[in-house]
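Note that one protein chain of the assembly has been removed; the remaining protein chains are unaltered in position.
Chain naming follows the written order as A, B and C, and within any one chain the residues start at number 1.
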Amino acid sequence: MTDEQVVNQYNAMDDDEFRTMVHDFYVENYPDELRFSPHRMHWDEIGDWYLTLSKKGWLTPAWPAEYGGMGLDANKLLIFMDVGESYGVGRTPDMGITMVGPLLIQHGSQEQKDHYLPKILAGEYIWCQGYSEPGSGSDLASLQTSAVREGDHYIVNGHKTWTTLAMDANMIFMLVRTNKDGKKQEGITFLLVPLDTPGITVRPIINLGMHDEFAEVFFDDVKVPVTSVVGGENNGWTIAKALLGHERIFIGSPKFAILAMSRLKSMAKSVGLFDDPLFVERYTRLQLDIEDLFAAYKRFVEVLKRGGNIGAEVSMLKIWNTETQQRVTELMMEAASENGGIQDGIETGDGLVRPAGEVIASRPTTIYGGSNEVQRNILAKAVLRLPS
Amino acid sequence: MTDEQVVNQYNAMDDDEFRTMVHDFYVENYPDELRFSPHRMHWDEIGDWYLTLSKKGWLTPAWPAEYGGMGLDANKLLIFMDVGESYGVGRTPDMGITMVGPLLIQHGSQEQKDHYLPKILAGEYIWCQGYSEPGSGSDLASLQTSAVREGDHYIVNGHKTWTTLAMDANMIFMLVRTNKDGKKQEGITFLLVPLDTPGITVRPIINLGMHDEFAEVFFDDVKVPVTSVVGGENNGWTIAKALLGHERIFIGSPKFAILAMSRLKSMAKSVGLFDDPLFVERYTRLQLDIEDLFAAYKRFVEVLKRGGNIGAEVSMLKIWNTETQQRVTELMMEAASENGGIQDGIETGDGLVRPAGEVIASRPTTIYGGSNEVQRNILAKAVLRLPS
Amino acid sequence: MEDISLQSRIDVLSEQQVLIQDSAVAFIAQNDELKKTRDNRFVQPGFDQQTWQEMAELGWLGFLIPEQYGGIGLGFDDLHTVLIQLGKGLVPAPFVATAVLAASALVNGDNEVVKKDRLPALVAGEWKPALAWQEARGSMSVKAELVSVVDGKLSGKKMFVPDAGGADAFIVSAASAEGTELYLVNKDAAGLSIDYDQRVDGGFYGQLSFDQVAVGDKVAGVALAEQILAAALDAGRVAASAELLGVMTRALEITVDYTSQRVQFDKPIGSFQALQHKMVDLFILSEISRSVVLQTIALFDGEASAEGRAAAASQVKARCSDAALQITKSAIQLHGGIGYTDEANIGLYLKKAMYLASWLGNASAHRARYAELIL
Partner (left out) sequence: MEDISLQSRIDVLSEQQVLIQDSAVAFIAQNDELKKTRDNRFVQPGFDQQTWQEMAELGWLGFLIPEQYGGIGLGFDDLHTVLIQLGKGLVPAPFVATAVLAASALVNGDNEVVKKDRLPALVAGEWKPALAWQEARGSMSVKAELVSVVDGKLSGKKMFVPDAGGADAFIVSAASAEGTELYLVNKDAAGLSIDYDQRVDGGFYGQLSFDQVAVGDKVAGVALAEQILAAALDAGRVAASAELLGVMTRALEITVDYTSQRVQFDKPIGSFQALQHKMVDLFILSEISRSVVLQTIALFDGEASAEGRAAAASQVKARCSDAALQITKSAIQLHGGIGYTDEANIGLYLKKAMYLASWLGNASAHRARYAELIL
């Protein structure tokens, strides 16, 4: 079969049949002990699974078939993600899949596509994202890491942070400042850089859950060829904003809240909380917050199914999703009494539930990807058009 | 007995004895049908009571005895107010008592004291407050009503609003602009004006509860003698801020929330809501919000008892008090089912409770006296000293 | 007033929906200053007969009535665009009470004679029935207990019958020896007396007292009556939710507009971040509500089970009741002093929300019902 035929095959399948196929594959191939991992897994844990998906051709469900993707339509893509989440399949170091690939397909040169895409598909290039800096969090455009042109190279100096799983990656896509004059958004360039380039140091950051999920990345006179630029010098902000489009619906998916709720349900069943009318009331309220979010999410997904674009308004999903998730974990903690203050979990028929760990792990969702305060600023300006 | 002896007598009384004395007086003299009035009463309803208090010498509990007041110390004053609130004694048109009197005692000339104070005590002068204007609400200092000096008079032109019970008053104390240059706070003057002065028109405003509690007051070339100025020309802002001090602890008293809670309790008892664990949980939460506020309130009152001054920090009481009151009324409405949407009330053993009316009547408490948003600005700046 | 909802950004309406919505927008424009709303407040019957006739002429009263009975037999898909506008315009009319609740009960009944005779009159705006089902405050039970029928005579009381003053007849649920039945009773039937509760929005609920009132036509017998009532009530909850969506949407539009104009401290107050974030939260609430309304009307136009409909109706009524109250209350706060005057229109939105949110089960009641159905 040609790539297109495979695609046609997936998209032509009956929804339930497709769902079953994906589910069965997970059951057969995804390691039991990695289901519902409470933390973001490192390559030494989840790498094998990455390669399994790669071999199966299921690594890049959203990529077009002509680039080696599954080319799923929006509907099938949702099912694909949904099955994974329900089964507790862990997230891979997927920045190459969800961000770099789609970006190169849209903005990369032919040489860049030919070089990078196959290596992403093969699991050879594992990526991390170099955007934030210690002084540039919410105000990303104020970034200071500089790239100074010297002949065919840039000399990069600076300090990135909140770089998820940098210790597992061998490539970084990053924003650097190539022009210090004029509007701060206009002097930014998008670069692809191997992490083993001399002058790069990665220092893990221990997070509140005591995991080394993030890292700082230091750049000390790092020599990067100019061919590493995507989209042209000083166009980095435009490129980064285009990427945001890909991230937006991902970050708006109610999966975090749903996942937290399913953990709460397991705990509630095993501890007998459903006999307590106060618990039932709080649980129902959260359940409805999630059901209603799901209705909104599907409304946005319809736009994608029609081939439309999603704009700033999708921030509403992120806000609701993440704040609901936090409320779910907070109910979990409150309902767990003293267990709300200990590291270990409560054994349920459906695995260990860690109320305190869930509370802690849900903290950054309202911070990353543009804090919820920044999301509200965006909605006020771009959707409500309130005066500034 | 001299005035001072009377004062000594009250303040020297045992607390319970004093409480009983006040309570008995209310039981004997306050009209039953006016207890727990759902709206601010007009002179034709509450005027007789005003005169009863005047005759008894109890109109001005906080004024010093030398000016004809009861001269109660802070502790007795609290008891005095508390008994009134518990018995459901309505508020009189008391602006002369709580605001003009104390102001004149502190800042008035001897002539002003001699002229105005006895007439307040006698119920001859009934006052209203002319501060807000259509364009100057939260930003009071931007007021535009002008007073232009012509010989021994000012010519006043402008438009005041939110003037509580102006239709019942015969005097207004007001802020006018006497200087348009420089800082807006520095060109404001405090005036006392008879409402029957030619050129003044009072137009009642119907509020959301369908009562004419407020009014607009229009000034059209109104001639006011310069002897009506209190505290000197262009000193009005300082005078008004001094008055705020008197108002602050009043507005921070948990009485609104307590009153709403007692109505909720009556309703809950009569409807059998205390059998519903969900109601009990919500009720308890609110009860604790009020108990805890009361603990904070008493901490502030201790300052007064020591003769100290209360500053901007008292805004915290107003915020907590008014927002709790609103939550109480909202629970009342939710617990009343369909009755939450009708004008009339639920008959309880302890009088009629009007859930919808309570929800509506509690709306302005977070707006007047400086909206809660403005109170938060004040706390951020004056107490937390956050940067601007 | 600018439409700040996401409808134009992310939803696609059918041509027919656009046509209906446009006519509804034009219809409420007649009430732009809410003059009709104000004129009919606290005056019986609490609504506007002329408006009712105009709605009949637009065909709206027959939306849920099949063509064979004189209606146009469309679904919620089309109807909801009208309901949203009725909410936005605070149109004083017993639309949900008559054209949804009563119409649904009649259509689903098994008395063909009644249907053939009465439904065309309803569609034409000539006859307004109201559903008298509720027997206790806060009750959602469809089982008649306090009103009984013995030998063709009704006794007992019904509560919270909306806009009863303008109704021509009542569809009354009553307990016979066999169970719950539904009967038509004319308003002028001997032995029927009506007391009225003034609602905060200016309309009226009727309390019906039956003292040996002879029943009229039977609408449904014990085999059907309770399920017909349940279906009608759930349809009414969805319709009331769509109306609430209109109420909250317009309240937010008015507020965004006002805060963008109103200057304090030398800036429009809508430029202050705390107020912006507040309005964003209200906006999110309104769009979450809209999403649930859209999902629910699709479900109601489809083949869902009675239990599925019940859960969905509770889901949407809980959300829209909560959201409308929260938005309209905050709208008052964001308006400041002017928001607490009867002159300002924003208060009328709060009061309409208070009525609709507490009618047919408020948010707490529907969350509890949802939990019973789903958990």
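Rule of thumb we're sticking to: a contact is a pair of C-beta atoms (placed from the backbone, for glycine too) under 8 Å apart; a residue touches a chain by one contact, two chains touch by 3 or more.
Since we're looking at a predicted model, the values are computed, not measured.
Touched by the hidden chain within the whole complex are the displayed chains A, B, C. For the chain left out of this panel, the touching residue among C:272, C:300, C:340 or C:359 is C:272. Among A:145, A:178, A:266 or A:339, only A:339 touches the chain that is left out of the view. Among the residues A:285, A:299 or A:376, only A:376 touches the chain that is left out of the figure. Considering the complete assembly, subunit C touches the hidden chain via residues 272-274, 276-277.
Contact between subunit B and the unshown chain involves residues 274, 280-281, 283-285, 287-288, 291-293, 295-296, 298-300, 302-303, 306, 308, 310-311, 313, 316, 319-320, 373, 376-377, 379-380, 383-388. Although one chain is not drawn, its touching partners on subunit A can still be listed: residues 132, 135-139, 142, 161-162, 205-208, 210, 214, 278, 326, 330, 333-344, 356, 359-360, 363-364, 366-368, 371-373, 376.
One rule holds for everything that comes next: only the chains that are shown with their structure count from here on.
Ranking every chain by how far its Cα centroid lies from the centroid of subunit A, the top place goes to B.
Centre-to-centre separation between subunit A and subunit B, using Cα means, comes to 55 Å. In this assembly, the C-alpha centroid of subunit A lies 43 Å from the C-alpha centroid of subunit C.
Taking the mean of the C-alpha atoms as each chain's centre, subunit B and subunit C sit 40 Å apart. Within subunit A, the positions touching two or more other chains are listed as 281.
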